[in-house]
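Shown here: the complex without one of its protein chains, the others still in place.
Here is chain A:
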Amino acid sequence: MTIALGPVMVASGCGGTGRELAPFLDLDGVAFVTRSVTLDARQGASGPRVVEVSGGLVNAVGLPNPGLEHFLATELPWLVRAGARVFVSVAGSTLGEYADLARRLSRAPGVAGLEVNVGAPDETGLDLFEVREPYHAASVVAAVRREFPADRPVLAKLRPDVSRVVEGARACHEAGATAVVLGNTVPAAFPDGRPGGLSGPAVAPVVLRCLTETARSLPGVPLVACGGVHDAASARLFLGAGAVAVQIGTALLHDPTTVARVAAELGDDA
């Protein structure tokens, strides 16, 4: 399947519910990845959830979300009305939960595709299905793929673990992922030692390494780069290294107009 993704997408967890981004970006036609949705509502972590470090942010937000029911009733219809191409990020504790999410989302009007979150920096703390082994990540993708229409994309979002990323990307693609997103936050720690994930400009070189190795080893697999994109130059770097699209996350927290700005600058290239 060929997919029209890009070239610029809103990364999961950094677009709010969509409403908070809408004053700064016309969402019509924008590929918007939602925050990760779980079957049941999650409160998320107590504070501090995000701490600034040199070159980025360390976060452990804890996947706060209203649960699938509420998401389907409120956030999704709003995004669909705004014209966004909605990619719902899904996360679960068991393969059955992933399958359930995929099945119910396949029937929800307006879902353009799914993004399977198989790269949280610390799935144990979040009570997520353990996906450290590529085989397990692929099982999740397969479970989702079985329940989601074949003509709509399923993206697999992997942790940028340089030593396993090619293996992970291959396994997820073989399990049915339309494209592989590289990467999620890099496992890190808060200054007080709590586990978290690092994002922002500091992770761009790590993602670039993951991207170049994966692109070279798996030339047929569509790759989406996510990590440290904040302007047209950083987007071009990833697109030039083989990504079919880039996702913008942390930069939106710095400048909520980033997606529009980068898209416009890339458009000027054409």
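Everything below uses one rule, namely that a contact is a pair of C-beta atoms (placed from the backbone, for glycine too) under 8 Å apart; a residue touches a chain by one contact, two chains touch by 3 or more; residues count from 1.
Following the convention adopted for this analysis, contacts and distances are computed from a predicted model.
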Worksheet item: Which of the following names does UniProt give to the chain that is not shown: "Cytochrome c oxidase subunit 2", "ABC transporter permease", "GMC family oxidoreductase" or "Dihydroorotate dehydrogenase electron transfer subunit"?
Response: "Dihydroorotate dehydrogenase electron transfer subunit"
Worksheet entry | From A:Asp100, A:Asp231 or A:Asp255, residue that would touch the chain that is not displayed | A:Asp255
Worksheet item: For chain A, which residues lie in contact with the unshown chain of the complex?
Response: 8, 13-17, 19-26, 29-30, 35, 43-50, 52, 55-57, 59, 61, 64, 200-201, 250, 252-257, 259-261, 263-264
